[in-house]
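Yeah, one chain of the complex is gone here, protein chain that is, but the others are all in their spots.
In order of appearance the chains are A and B, and numbering begins at 1 in each one.
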Amino acid sequence: MARVVLPNELARELAGGQKELEVEAENFRQLLKALDRRFPGMGDRLRDGVAVAIDGEIFQEPFLESIGEDSEVFFLPQIEAG
Amino acid sequence: MAKRHVTTTVNGEPREFLCEVDQTLLDALRDELGLTGSKEGCGSGDCGACSVMLDGRLVCSCLALAVEAEGREVETIEGMADGDRLHPLQRTFLEEAALQCGICTPGFLVAAKALLDRDPDPSETEIRYWLAGNLCRCTGYDKIVRAVQKAAVEMRAEA
Partner (left out) sequence: MSDSASGFKWVGTRPVRPDGLDKVTGRANFGADFTMPGMLVGRILRSPHAHARVAGIDASAALAVPGVKAVVTAEDFPEIPDGDLMVGEGPMNFRDLSCNVMARGKVLYDGHPVAAVAATSRAAAEEALDRIRVDYEVLPHVVDVLEAMEPGAPLLHENLFTEGVDPKPDRPSNVASRVEFSLGDVEAGFAEADVVVEGEYTTEAVHQGYIEPHAAVASVGEDGHCTVWCSSQGQFMVRAYCAKLLGVENSRIRVIPSEIGGGFGGKTTIYVEPVALALSRKAGRPVKIVMDRDEVFRATGPTSSTHVKVRIGATKDGRITAGDTELRYQAGAFSGSPVQLGCMTAFAPYHLDHVRAVGYDVVVNRPKCAAYRAPGAPMAAFGVESALDELAGKLGMDPLELRLANAAREGTKAAYGPRFRQIGYVETVEAALAHEHYRAALGPNQGRGVASGFWFNIGGQSSAAVHVNEDGTAVVVDPNPDIGGSRASMAIMAAEVLGIDYDRVRPIVPDTSSIPYSDMTGGSRVTFAVGMAVVEAAKQVVEELRSRAAKVWDVDVDGVVWENGEARPASSNVGEFEPLSLAALAEGSAKTGGPISGQATINARGAGPGFGTHVCDVEVDPDTGRVTVLRYTAVQDVGRAIHPSYVEGQLQGGAAQGIGWALNEEYVYSEAGTLENPGFLDYRVPVASDLPMIDTVLVEVPNPRHPYGVRGVGEVPIIPPLAAVANAIRHACGTRMNHLPASPPRLLAALDAAKLPEAAD
């Protein structure tokens, strides 16, 4: 199971304050579906405009990136270009 | 207001143009003569991107009036190379990577040439103060100063 860390605001709004959770998913899309099942509406909020770090690598537009058994997944704001 | 007719010499060639009385030399060069190598970074004499030589004196062409060119000699970046032979400064600027975006480059080259024409062996400090009227936001000046130093050495060796 991958360890997922939600953005603070979303954790508060939709997950009753729970920031860290374990989710079964093989890729990012599955992860969003799983989160959405657990916390209805969360999938939509995480689909666009967020970046994700999977095992330390940042993806600005995540979609099908694979997630390992013990991956760490962090949601982050997208990084602006300077 | 009626336009003025100006007869002048630009980069060694006789040129004529019509201009407004309040038109700057920079605008006349760019808009009337198509010499867009001189750039406008500020229009107020603070950036040096518009540097040209007027009768052998380094001026900001954004602060000179086009009518002041009457009967005088203007030299711009377009006249700096001798045919297909680059001026040593143009070459050292390329070799030393003294430009990033390149918008300031024409002004720096004209100003640096004016310096080396009057002082073939300037110190680093003299170069820095001479070029203090030219702004470059990209390079931090390091490579520009080195390019001028290198050109000075080469030009002295050739002289």
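In this text, contacts are C-beta pairs under 8 Å (C-beta built on N, C-alpha and C of every residue); 3 or more make two chains touch, one makes a residue touch a chain.
Small disclaimer: the values here were computed from a predicted structure and weren't measured.
Although it is not drawn here, the omitted chain touches the following shown chains in the complete assembly: A, B.
Residues 5, 8-9, 12, 48-49, 53, 55-61, 72, 74, 76-82 are the ones on chain A that touch the missing chain. Touching residues on chain B toward the chain that is not drawn are 20, 30, 35-44, 46-47, 49, 76-78, 80-81, 86, 90, 93-97, 99-106, 109, 124-125, 127-129, 131-146.
One rule holds for everything that comes next: only the chains that are shown with their structure count from here on.
Averaging C-alpha coordinates per chain places the centre of chain A 56 Å away from that of chain B.
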